[in-house]
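Sharing a structure with you now.
For this view, one protein chain was removed and the others were kept in their places.
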């Protein structure tokens, strides 16, 4: 076991795969330095032939990754801020996601797209969004969202080895957060949730940076004798409903917490699945917590109000106890 | 009252507004002719200065509409097939939707984006999608989805007069469908659902082309003594939950039908809202019906399997009776 | 540039195959046998064939919505193509793609594409892959005059230029993007002038002259293969049929079409073959007959092939997950 930041874990996982497999390479804007510094050490180890700085050209970055993946290599394309992915939606949704299907299953696209999501650093409206719901809606994509350094390693190993386009959502507020990781790197299969904390009274489902907020809320609620179980899906698609439903079967109550704008969030799909398939387990209404339905504001006080908080989670839990 | 197709109704509504307000104009690819012929008569009446053919340049079409709307005019921009909107997501989501907020409320963006959604004409994976869930998720946008010629007129009048960016989803399989319209054109306020059919046993919530499928299912189910109430939200955001909840309070059962890929659909948000706020009205699990979670296939037999059908709706209703 | 007799005949054969295939497709569409959006390549055959004749199986192309010609030129098999247009399970894409998505990756065909201009970055990525793997493969991106205004054109040519990628961008300037003539969608005449924005070579040739296309493509492909980077090659040509089948074509005159028919690339090449005694009439007739037969057989194959089973719609989204069936 060693300690490592989330950012470093991502870098180490990619390096591990690049050492294993010469067909893996990284491309993106200024990845040789990295606005968040995540890929800097990759450049030091592998140089410009495998860690490629591109012009400001998200459309071509993703489109080129598609063309490369279709012809024998395994690109990892970086979108510096998830917000910029809006520029490359055609390449992701109309090309990468559909190519295998439209060609009758006769092509594979081993392609990873990294992107830094999330608010909390006063980066304002165009550098702070969480847009994962766009991608879980699109058949043909897998979507991964690690919440810890350990998960980042395991999920990246699987994502890079996967033969389908995988979008990895990284929460930028986690880059500097440390956590324990196993000495030996092992893939975490895509589509397997983890119970991050066991409890009997209520299920809190959370993703990304909301997992640690849920943990904090749970620790505080424990003092009031409320025992929360925390489920982190880790992969948003393929989605592990079994683990979630099992928990709800036990607790009969569920709170869903994600950092997205609440309306139309990925958590809406989870709520819908529960209402369809685990309805009989429920003793109380489902409660979703998300960001307020506004763009991300700049000012610290506004951004704090915007984001779901530990307090919000505690309040929600109590509202259904 | 007169009869009119859905396509003609859209054209007439836009023409009505263009006559009223000189600041309204239309731009898009080949709009002077129109792949679906919807805007052809506009060109005949208003000529190239107000019905502008653009190059193949969705990014610039939407971006230019944003810049124009910010400087005193009211553009109606056409995206020929909704699938192509993927090319202009930055302009819609990072610019149009956020500009007012990011500028502290000091600008208005009276902008309409038209797009032809939906499958059913064997146009395959990149010309058949229903992507409304992307937009209902984004604060700053309004989303409208008429299901009849009459609604198309009323909703277009409101959309064009609105001072916010409005996306109008048109279902291409409806263009040639006729319906009765009032002689006098009147705006339908955005955010007001309509009960398209009254009934006591079950609520069917449906949008776009699924409304008439729900109607057909309801008519057949009536013969089996099942009385369906059909709710068409008409505007997806702002969303009229009151009308829907009132219906569920009466029927205690709800089926949600939309043409989108089911996973992460707009109907997921509706299901989540019900599970949060109308949970106590429910006597049975919510049932969602959507397209299967695949790209839209070309072959007729496959496309038919892909799409939600009248049969699917009937089955779903019976499953919870 | 000298082209061998054998090659010239193979070129003629491919051009004629495209023509025969497309005219049959138009006929079938008019009869209601085919559905969806179908864009025919009739009139532009010299471009696809003149370019692809310089490529190997291991080279790749990206095609467009008007893709049948590219496929045939790159070695696509007409019966699988026809079956795909019919939406049959024996089609190239098992009926899932249709005309706008036909592909044969095993022959280096990365697919027709329903999104105008989507091929630019994909071909660029193929070029990146070849450079990365240090192979001598080349990628060719076919695109139209209309597509040359898309942002993907700019981003891709810029990227390919700074990395010297082995990609040849072949513009089929058929003077129209849908119903809009070139003069209304861009202010330049020669799209190859845009090469200057990327510090690469731009060339314009008569796209109805197979020799001109072949030679220019040969130079560009050779250069790319040897590490010399990308070229922008514009071929001026014309489509005789509507933008798509069913297009009433109110935006152009019959005379304009007739003018271009006089510059028909296939007739031109045939004349050359005969006049230079590269091939005699009998041999050409035989060849044409064979192709006509092949196309009829392709139709037969397509018509007799089974439809896919409805549940097959659930397959092939991922390599490892099959979507849940309807309940």
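Order of writing sets the labels: A, B and C. Residues in every chain begin at 1.
Rule of thumb we're sticking to: a residue touches a chain if its C-beta (ideal position, glycine included) is under 8 Å from a C-beta of that chain, and two chains touch if they have at least 3 such contacts.
This one's a predicted model, so the numbers in the text were calculated from it and none came from an experiment.
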Contact set (omitted chain vs shown chains) is A, B, C
Among the options A:23, A:122 or A:227, the absent chain makes contact with A:122
Per the whole complex, from C:155, C:172, C:245 or C:323 the residue touching the absent chain is C:155
Contacts from chain A to the absent chain lie at residues 29-30, 32-33, 35, 53-57, 59, 83-84, 87, 121-127, 292-295, 297-306, 312, 315
Touch rule applied to chain B and the missing chain gives residues 23, 25, 27, 49, 52, 54-55, 57, 59-60, 62-73, 75, 90-91, 94-95, 99-108, 139-140, 142, 163-164, 238
Touching the unshown chain, chain C contributes residues 149-155, 158, 161-162, 184-188, 193-194, 196-200
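FYI, only the chains that are shown with their structure count from here on.
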A correct list of chains touching both chain A and chain B reads C
By Cα centroid distance, the chain farthest from chain B is C
Here the gap between chain A and chain B, centre to centre from mean Cα coordinates and rounded to Å, is 30
The distance between the C-alpha centres of chain B and chain C, rounded to whole Å, is 36
For chain A, residue numbers touching 2 or more other chains are 90, 94, 101-102, 139-140
For chain C, residue numbers touching 2 or more other chains are 93, 95-97, 101, 113-115, 151, 317, 323
